[in-house]
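Yeah, one chain of the complex is gone here, protein chain that is, but the others are all in their spots.
Chain IDs A, B and C follow the sequence of writing; residue 1 opens each chain.
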Amino acid sequence: MVEAYLRQSPLSQLALPSRAADETGDAGVSMAERPFRRIVNLRGNPKSEAFVSAAKSVLGAELPLAPNSAAAGKDATLLWLGPDEWWAVSEDETPPLADKLRDALSGQHASVTDVGEGYSCIAVSGPNAIDTLAKGCTLDFHDSVFAPGSCAQSDMAKAAVVFHRLEDETPSFEIYVRSSFAEYLWRWIEDAAGEYGVAVTG
Amino acid sequence: MPARFRLTEGGRIDRSKPISFTFNGKVYQGFEGDTLASALLANGVHLVGRSFKYHRPRGIMSAGAEEANALIQVGEGARTDPNLRATQIELVDGLKAASQNCWPSVEFDVSIVNNIASRLIPSGFYYKTFMWPASLWMTYEKIIRNAAGLGKAPEGPDPDSYDKTFAHCDVLVVGAGPTGLAAALSAGRSGARVILSEQDATLGGSLLSEPDLQIDGQPALEWVAAARAELEGLDNVRILTRTQTYGYFDHNFIGLMENLTDHLPQSAKPPKLPRHRLWKLRAKQVVIATGAIERPLVFSDNDRPGIMLASACRTYLNRFGVKPGSKAVVFTNNDGAYAAALDMHKAGIQIAAIVDLRAYAEGPLTEQARDAGLRILDGHAITATAGDKRVKAVQVTRLSDDGESAKAVGEHIECDLVAVSGGWNPTVHLHSQSRGKILFDETYACFVPGDSAQASTTAGACSGSFGLGACLSQGHDAGLAAAKAAGVKSRKKGSAPQAEDPNAPGGADRDFLPARWLWLVPGDKPLGHGGKHFVDVQNDVTAADLHLALREGYRSIEHVKRYTTTGMGTDQGKTSNVNAIAIVSQYFGCPIPDVGVTTFRPPYTPVTFGVFAGRDIGDLLDPARKTPMHALHEHAGATFEDVGQWKRPWYFPHEGEDMHQAVNREVRACRESLGVMDASTLGKIDIQGKDAAEFLNRVYTNAWLKLKVGACRYGLMLGENGMVMDDGVTSRLGENHFLMTTTSGNAAPVLAHLEEYLQTEWPELEVYLTSVTEQFATVSIAGPNARKLLAELTDDIDLSAEAFPFMTWRNGRVAGIPARVFRISFTGDLSYEINVPASYGAALWQAVMTTGEKYAITPYGTEAMHVLRAEKGFIIVGQDTDGSVTPIDLGMDWIVSKTKDFVGRRSLYRSDMDKPDRKQLVGLLTDAPDTVLPEGAQLVEKIESGPTMAMVGHVTSSYHSPNCERSIAMALIKGGRARMGQKLYSPQADGKVITCSVSDVVFYDKEGERTRG
Amino acid sequence: MKSRYSIFSLMRNALSYHEKWPEAWRSPEPKSSYDVVIVGGGGHGLATAYYLAKIHGIRNVAVIERGWLGGGNTGRNTTIVRSNYLWDESAGLYEHAMKLWEGLSQELNYNVMFSQRGVMNLAHNQQDLRDIARRVNANRLNGIDSEFLTPHQVKDLVPIIDLRGNGRYPVLGASNQRRGGTARHDAVAWGYARRADEHGVDIIQECPVNGFEIENGKVTGVQTAKGLIKAKKVGVVVAGHSSVTAEMAGIRLPLVSHPLQALVSEPVKPVIDTVVMSNAIHAYISQSDKGELVIGAGVDKYVGYGQRGSLPVTEETLAAICELFPSLKRMRMMRQWGGIVDTCPDASPIISKTPVEGFFINCGWGTGGFKATPGSGWVFADTIANDRPHPLNEAFSLERFNSGYLVDEHGAAAVAH
Partner (left out) sequence: MLEIKCPYCGPRFETEFSYGGEAHIERPKDSENLSDEQWGEYVFMNSNTKGVFLERWVHTSGCRRWFNVARDTVSYQILAVYETGTKAPKLDLRKDV
């Protein structure tokens, strides 16, 4: 493999570290890029015993079957994307899952596709995180509807995204966005959060 | 120096906070809490504008959103706002306001001649004249246009920013009068997520104008303050003041506009706070508590400055501590207006008379006025008014018993204020916008809400309940019911607030009855013969105009509206529509509901354009999609082209080069040595499943079952109408695994198209589709040195022509990066497309550039790519096709299978599809090799002398081809393939004609040896 | 002629306090039978009736209107008139209409305020430029005035435009038709109604058509809220309600009806003197003689018979307007409404005979039929009178959806409005 330092994240052009430098004290919203996540897109029939158990054997947890919900697997966070579609999201250091899944599912009507290179992840948190997201997304992020641990595919401004609300006391979200939209979306959110004060963090 | 008409005490203004502002260039003082209207009135300024058509002097008529008259231009230059209602402009230090639609000044406006000539310009006059000579219409029109319009549009780009947000709640309460507050309290206490929207800066609604009422044993405004405090303490309640609910859409989707900074002086505006915010709210339930609007009376010359709504007079007195005049005549048809007389009397305004249309004036307030010794002229009417820039006298005449005419000569009463009341109209706008029914209430002579069509209720004055007690209990009940209907399990109940009016007989539940409904007050002359009975004061529509329309056959109320323009002004007829409807009904002698109402449309009051754009303008209007190598291209000085949302390098000019030179250089490099381009934007769809090949077989025109693993194939996709939709190369990665590419702009539509067929037509196919467009960065290298370059970058792929032939792919490492290399070509030259994980795209590009230096590697953009492919006669979907072109038209029969079905197949066999004169794709060669046909040029068979010539087709692509050393073009020509060698002519806009001949569409390397080599 | 409108009649009537003006049209009860019944009292229907009477001498005609005449799309469109269409077939039809527009006020003796202030279509990218060039060239060869404008020429005509479009939607050029412009929409309906009435046509308002009498494949009458009305021929011109109405005669159409919305600002003094359209960012703007900015937006994607449009469409349109005209951001929307447009798959109309004898249909004008009003009425009257399509509408038959001979005005021709 070539040196990892040659990799560039979709937001590398925005020089986020230098933005982080002029951080304000009591920002209502904190933003960060979480680059280089490994994402495996998994498709299959959840009603198939074989599929569910094969997935479980690799992921170390049941696939979340409830709409808009996430679960913690052994090495990956599992996000429900649709009735026959999931994401297994892991950090770069963890062992790759795709091949294992492919092996476990061979012969089944299922598909396993690496998609992480095509996404960036923008973390948005803070007391005004929900106010900010509401500006660009039709979803109701209120605790009673989108509690910590929820996830959903939707639109944020004019970009298609996957939201994942983390289990956190202050509202914290991770927003997966296609790399080519990342710069647009970052600037959009930063602008939307402007009135609350924005801190860019590491 | 205190303003002349300001009371020394009372009102909700802060006398410790003076504010200075200018109006028509003159400086005035007001206080915090004032509106522009109240501050002007405090200074004795009544004349504020001119009317639309006759340019008659106009004053302040109301104290709220319904204002039709006092429209003001605020601010200057780029930060100016036309047509603002003086009654809703909060006074702010340094405010610059001016009258509009007048020249040279509001005091002396030359266009007043229109008033003098008004006999000649009744409603619809312009339809009857200005027709001769026909050629002069544009001149007449210019004059008409200059005379029309009210304020002036801003003069430069708006420096302010706007925001919008989605929101969700259980209960939206619109209006924070007593009803809305009671509703918000009961809903809020029950735990529902509540939003309370109030257009005013302050909560309280009509209570702000009521001096004496008590609620729950405390003065009403203390109750309001307590309610506010309680609501603010509930974290499930959000109060939005300065926020009008402007529109009620389907599925309980509501639009609100919040004004965040207009009330702040420029220097005090937080820099990042937007000016206005659009709330796009989904509410489970809505309580509409928007109150009611007082109705003026329609009498002769009822438009002079100083003629105001009675309730507005009370508001100015009680809320703003301003005397709207010093000597008033009250003109009413109901008991309610006596409250205004009493309040004014108490405040020291002389009540010259109360003119009451009722034959016998009675009612609880009337009795109080009698007791107070006020002069009541019942059975009387104002039949004329006088005063140029302010009313100075009225003529009061006894009415005939039927109210149809005025008797004898009347009494002349001097005054500087006329307070008018004609009853009340519930503000049913939002209810009606939600498609709720509205009904006519005979008792109160107004339209009231009927059944709701959506999850909403109306309560309080808005629903036709005018007593405070009823408003409070209705509000309370509505709030509770809404919370319950929204599925909230009540935390606690609480009881409805109780109202009292210590001063009033009839208590807090009195309304404005009894009343007498006399819609058109007779004047001293027949209608239309002298004084003007204004119905719509903004658009200068009189009762005579309404009659004229009806007489001329414009009978539907919708025709009346459009012919006279009544209710079409910025106020949308808030004070005029019901009067107009009633006058029409009287004309026909039919009941008012039979006339019907015109449609209530959003917005309730006008909403700023900017707020709909929010931050989605400028470079955030649309995402600019960038590839992983974008920054490198920028660095290399690329000029970009928009392809869909993508930014793609168009060409890479060297210093001093124009586009033509740059493109020529890039094109030549690809044929002579080595070019490189960023092809990352191509759509990529990963296709897996045991039926994947069968699926491709159905969506592409050609055959796919036998494609070998490791091989690639070009495919053409049609819509079901047989027209070309997209093309691209698809590769077989495994037995059950394919990777499809699509054109850059079509990636999403193609995936959607495939999913549609997969899910809805062929659910039995075991196939999964996943978009992987952005998983890979793609570097495409082309040219005779492509293989050499690649050889230097990889050591695990056998690049020999035998081991890695054209139209195959291989896995390996390129520049140390795991890569999939496709040997395919859109340029017609030896070419490879190297796909790597996207995060390595920039690294790969740099490696290719560095290693390629010795081959003078040349980055090329989309324009050079277009030239290269045109040399080869390859089409670009969307440029050489336009949705009306079949593969047969393109001469691509070779790719259309005759033996299987595929999407669009049957359409190719319709009767008009094989007509010989269909447009077919051919090449064109200009006679003069240096002349490049313009793209979009039309072609004819022969040049005629006249302007019309029969066209045979048009140029779709056209370039100078450095490799052919001449111009080349592609064109869609009627029966083109049968015309090989035929001369065609292209007449240009400048009169020149370009001569060319029809040729084959492949211009370069017809045998394709370079590609395969 | 009952009463000519002119400055003199205006003066004369002023003397009698405008109390002597005659009705512009009668409000008659329907007769039991007519030679031709036109269903739909919009501009197209009224024009058809007028030309039937005026040109073809068929005066025993009724126009049957469900509500008030002109209350459909005629009364709610953004009033843009132009004839610079791409294909020969369309160009022929719309240019014919344009020529009629040019004398319409005089022909009708009713000022329809046809204002030839020019209509501009902006190009924002290379493909727009190609499409515009193609269309401008085609127009010229079809004898239709059409020109290409450079960005600077655009700016001269529309000083408030921002050519940079903030980088995303730069103005790279435009096509311009100087003879294009706007007309006062209501006046068109009223003017035709008045003249048709004068020629003996009965205009029956507030009278929905509920069905048709068809015997042996031939239409014989129309069932209405006011009873059965016999008719030798029936012409249906009901825009958004075409599928619903044709269904009553057992005819299926390739139409989708959906809401198209428009809005007006508050009135201001003149700021924009021409019509500007941008297809790429869905915005159309002109200023009415009264001073409002009249702005057309896009359609809601789904089938809808509600005369209202949804908020996202308003947002998109006004964002585009603010982008192109940054000084208009502070202007305010005064009213917003919708109309139901019936769109054809190829964005061209249907003016056609049908499988039912004597039953003719004129529909599918979608988002852009106001400009065709005089021409559409003219050819439809001719088709009905002679029982065969006029050469100008031959290509617009219902049959084309079987044979494949579509007149596809999408994309290249800048469809809407």
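Here is the rule we use: a contact is a pair of C-beta atoms (placed from the backbone, for glycine too) under 8 Å apart; a residue touches a chain by one contact, two chains touch by 3 or more.
These numbers were taken from a predicted model, which means no experiment stands behind them.
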Missing chain: touched chains present in the view: A, B, C
Chain not shown: contacting residue from B:409, B:752 or B:978: B:752
Option from A:13, A:108, A:153 or A:172 whose C-beta touches the chain left out: A:153
Touching residue (missing chain; options C:24, C:271, C:293 or C:311): C:311
Contact partner of the left-out chain, one of C:203, C:253 or C:268: C:253
Chain C, residues in touch with the chain not shown (by the definition above): 241, 243-244, 247, 252-257, 301-306, 310-312, 342, 345, 401-404
Contact footprint on chain B, counting only the chain that is left out: 166, 249-253, 280, 282, 435, 453, 720-721, 752, 755-756, 759-761, 763, 901, 905-907, 910-911
Footprint left on chain A by the chain that the document does not show: 67-68, 81-83, 85, 138-139, 152-155, 160
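Methods note: only the chains that are shown with their structure count from here on.
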Approximate Å spacing (C-alpha centroids) for the pair chain B, chain C: 23
Centroid distance [mean C-alpha coordinates] between chain B and chain A, Å: 33
Rounded Å distance between chain A and chain C, as computed from the means of their C-alpha atoms: 49
Residues of chain B touching at least two other chains: 164, 614, 616, 619, 622, 624
Per-residue overlap in chain A, given as positions that touch at least 2 other chains: none
Residues on chain C engaged by chain B in the complex (per definition of touch): 5-7, 9-11, 14, 17-19, 21-27, 67-68, 70-71, 75, 88, 103, 105-106, 109-117, 124-127, 129-138, 140-143, 147-148, 160, 162, 166-169, 184, 186-187, 190-191, 205-206, 265-271, 281, 287, 289-291, 306, 308, 310-311, 314-315, 317-323, 326-337, 345, 400, 402-406, 408, 410-412
Residues of chain B defined as touching chain C within the complex: 52, 78-83, 119-120, 122, 125-132, 134, 137-138, 141, 144-146, 148-158, 160, 162, 164, 247, 249-250, 253, 255, 280, 526, 528-529, 544, 548, 551-556, 558-559, 562-563, 565, 568-570, 572, 599, 601-603, 606-610, 612-614, 616-619, 621-622, 624, 641-642, 721-722, 878-879, 882-884, 907, 910-913, 934-938, 940, 946-949, 951, 954, 956, 987-989
Chain A partner contacts - residues on chain B that touch it in the complex: 163-168, 193, 270, 272-274, 282, 614-616, 619-620, 622-628, 630-631, 646, 686, 688-690, 766, 768, 770-776, 815-818, 837-843
